[in-house]
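Here the complex is missing one protein chain, while the rest keep their positions.
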Amino acid sequence: MTALAALIRRDIRIALRVGGGALIGVLFFLTVTVLMPFALGPDLALLTRLGPSILWLGALLASLLTLDRLFTSDHEDGSLDLIVMGRMPLELACAAKALAHWLAAGLPLILATPVLGLMLNLDATATSAVALTLLVGTPALTFIGMIGAALAVTLHRGGLLLAVLVLPLSIPVLIFGVAASQAAISGPLPFGTPFSILCAISLVSFVIGPFAAAASLRHGLD
Amino acid sequence: MTALAALIRRDIRIALRVGGGALIGVLFFLTVTVLMPFALGPDLALLTRLGPSILWLGALLASLLTLDRLFTSDHEDGSLDLIVMGRMPLELACAAKALAHWLAAGLPLILATPVLGLMLNLDATATSAVALTLLVGTPALTFIGMIGAALAVTLHRGGLLLAVLVLPLSIPVLIFGVAASQAAISGPLPFGTPFSILCAISLVSFVIGPFAAAASLRHGLD
Amino acid sequence: MALGPYASFIVTSYALVAAVVAILIAWIAIDFRRQKARLRELEASGITRRSGRSAADIR
Amino acid sequence: MTLIDLANPTKFLSLTGRILPWLAGATAILLMIGFYQAAMAPDDYQQGATVKIMFIHVPNAWLSMFVWGVMSLAALGTLVWRHPLADVAAKAAAPIGAAFTFLALVTGSLWGRPMWGTYWQWDARLTSVLILFLMYLGLIALWRAVDDPSRAARAAAILTLVGALNLPIIKFSVDWWNTLHQPASVLRMGGSTLDRAFLIPLLVMAVGFSLLFVTLHLAAMRNEILRRRVRSLQIMQASQQAA
Amino acid sequence: MRLTGRQIDCVRGGRAVFSGLDFEAASSHALAVIGPNGSGKTSLLRLIAGLLVPAGGSVALEGGADELTLPEQAHYLGHRDALKPALSVLENLSFWRDFLGGDASDPHECLAKVGLAHATHLPAAYLSAGQRRRLSIGRLLAVRRPVWLLDEPTSALDAAGQDLFAGLMQGHLARGGIIVAATHAPLGIEAGELRMGGSA
Partner (left out) sequence: MRLTGRQIDCVRGGRAVFSGLDFEAASSHALAVIGPNGSGKTSLLRLIAGLLVPAGGSVALEGGADELTLPEQAHYLGHRDALKPALSVLENLSFWRDFLGGDASDPHECLAKVGLAHATHLPAAYLSAGQRRRLSIGRLLAVRRPVWLLDEPTSALDAAGQDLFAGLMQGHLARGGIIVAATHAPLGIEAGELRMGGSA
């Protein structure tokens, strides 16, 4: 148990320290969202209609793109060797790292949502619907993205390769996240259906993610 | 001159070798563009209207996000020390690296534009307008992004930090790129005005980028 | 056989399929030649596989 | 001949060397018959002559999914049984699968233009094929990213399996996504009530394309085996010269 | 306790690095792995640590804890030092102590033993090459493991550091530990030799 706690604590601490990943993820989220009106044009009605979509896109990119060094940095400085040798099952260690990453980089995104909702002229219901779906959906993104992060170690390549491998896998999360938010705002469908599917996808990813990541790390040792 | 050619050749070779950077940049561009409809909804009329914006956003993200290791990888393995000590002015070396990066990662994006144009139901004029503005605009993105890449070395942080620093700087490129494409498609403004401003921004970035990057690298030595 | 007003679409799609299949076949054939040539070259320079058999010895 | 025999790359090479010409011949004959029947097939009363595109579109669409299945089996072979030929099979299948998927997309688009008036619709089925295509490309990028084939094989195997688990989810979610926004406008042909005049050429073409895949796949596997031999000989050359 | 390797074959990147290697190290004994560059010393240590899979043969620890695997009973000290620049010296060491688990000692004491007491709260980014190495050595002391696998452990250490480290190894052997060390320089303790053949 101490080992688990130590790993989570370390990763969060590194993320929050010097140039913290957490802050940067939020900033990226903010910037991408602010960028959209420049690309889409300043039509406020359109922006409001697209609001949940824009927020989800921003959150998706921000959480996947911060992931790329989840394992690579540990690999480069040799920590990963010691983690693999350690007494904690590798699957558990992977899950712990993903959890720490989500706490440091995913949670702040959700806290930033209301501010951005204001800028896109979303009302309170809409904003809270988006925030709620993000709360359920971003862990899934992190746990699916973790597979890509582990593959990046095997491949000795991080960066965009990860995004390319993982983005198609995360499409269902995006679809149901946006669908649930839209349902809460404008109907006609009930909010519950897509939302419960989103929850199910999250739960599945909690199982598949750590196992696939651990398998890929074990096979990628060198 | 051989030194310049050697640097460009090496960077392109690394990009194309192992993990083909070029291919991956294009794939990322494709994937992000394909992702947008899932967030925005499958309404083809809306997608067509937003087409140039979507393509520009995808290209912006693809070219900035491949940049993050432009200098960091050279810093980590000590190459940057030798490049700084070398006889080639550091400004020139920076420009050479940016050029190599654009050739390997920017140019393929433009080649992929027509395919994506088809999926967003853009007609030939619109597609070629977007491709033309991307041809002029992506070098500007690379040369502006280079400043962020250099700062990432100084600050010992790559990844998203770069995006956060650079995205605001690249907003003008995005605005005029989209404006020029829209003008070519639907008017009412003439295409020439925003396009020539875009060209001017590119030219300015060719000067400012290398100087700012070199200055930041020099100050970041440690 | 009349192809109607959309003949060009039909012809293009058949031609495209033929072209892509042809490219696949050509790529595989050229690749085969190249690998075999390399094997022969290596064998000529005296490298042999552990089994002692010739590596290029395939039909 | 048993499966054990096939496990030996050398045996595999000699065996496939013998059967490949026959396979290629059968493929060519079947495809020619199919093509002839397709040319002779009547026009559809709704779609006119464009129905002829179906005879190549549908087999390619089927194969695009079938090939991922083959790769998933091979991936199990790599991870569970650590079978060397499984690596080879998976690697050789990816570009061929991508090509079939590409053809399904392109012929579908070329069909869609006369039928729907646009090359591309964000329709559920089309979109999930597009995602499949992107996943093929990602897999190919992954194979290219590593130069040590056995490392690449294991990484690719994991991605293939995760992809296979996800494909149904993606398919399902894309269905949901599309019907959510534009329920009734999905334009598609009558489906199951296919006339014999269309069904028989289609089946012949489908078998022909499947044989084409088998032929190309075996040939590509042979190339891959040779490439690995070249690689190990080159490495041996480097170390022999050292001694 | 006895660490034995039988008929080990090692293949890396498609090349045979060594094959049919046998070795043995008993409790309270050190084994120095020596040989020219590229002969496979590092590869052997990583094999023992479970970080590489042997192409043939096996490694086993007899007489260790039954419920634990060999890697779980070993310390590996490689070229890369598993330090996070953003964390302080103490934080780095404490993390590994908590993560590795088992029979642990006080991190402050360990730092004092490797001569880094004055740098406790410095970020690891500020350490010199030798100070980083000392901190890695501190990890060996923070948690008890019977087997130490050391890859050129004395590189970057100054003369005082080398003496200090020899003393620490001596202490480990005295407590019944096993040491396998790849090295080009003298280790400063009595050790059996495993000579690797091979090239440049």
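The letters A, B, C, D and E name the chains in turn, as written, and every chain counts its residues from 1.
Everything below uses one rule, namely that contacts are C-beta pairs under 8 Å (C-beta built on N, C-alpha and C of every residue); 3 or more make two chains touch, one makes a residue touch a chain.
Predicted model, so just to flag it, every value in this text is computed and none were measured.
Across the entire complex, the residue among E:30, E:100 or E:116 in touch with the chain not shown is E:116. Against the chain not displayed here, chain E makes contact via residues 12-13, 15, 35-38, 42, 79, 115-116, 118-119, 125-131, 133-134, 152, 155-162, 184-185, 199-200. Touch with the hidden chain on the side of chain B covers residues 2-3, 5-7, 9-10, 13-14, 17-18, 76-79, 81-88, 221-222.
The rule is simple: only the chains that are shown with their structure count from here on.
Path length between chain A and chain E in the touching-chain graph (shortest route): 1.
Rounded to a whole number, the gap between the C-alpha centres of chain C and chain E is 50 angstrom. Centres computed as Cα averages put chain A at a distance of 24 Å from chain B. With centres defined as mean CA coordinates, chain C is found 42 Å away from chain A. In chain A, the positions touching at least two other chains are 18, 76, 155-157, 161, 164, 167-168, 171, 175, 222.
Residue positions of chain C touching 2 or more other chains: none. Inter-chain contacts, as defined above, occur between A-B, A-D, A-E, B-D, C-D, D-E.
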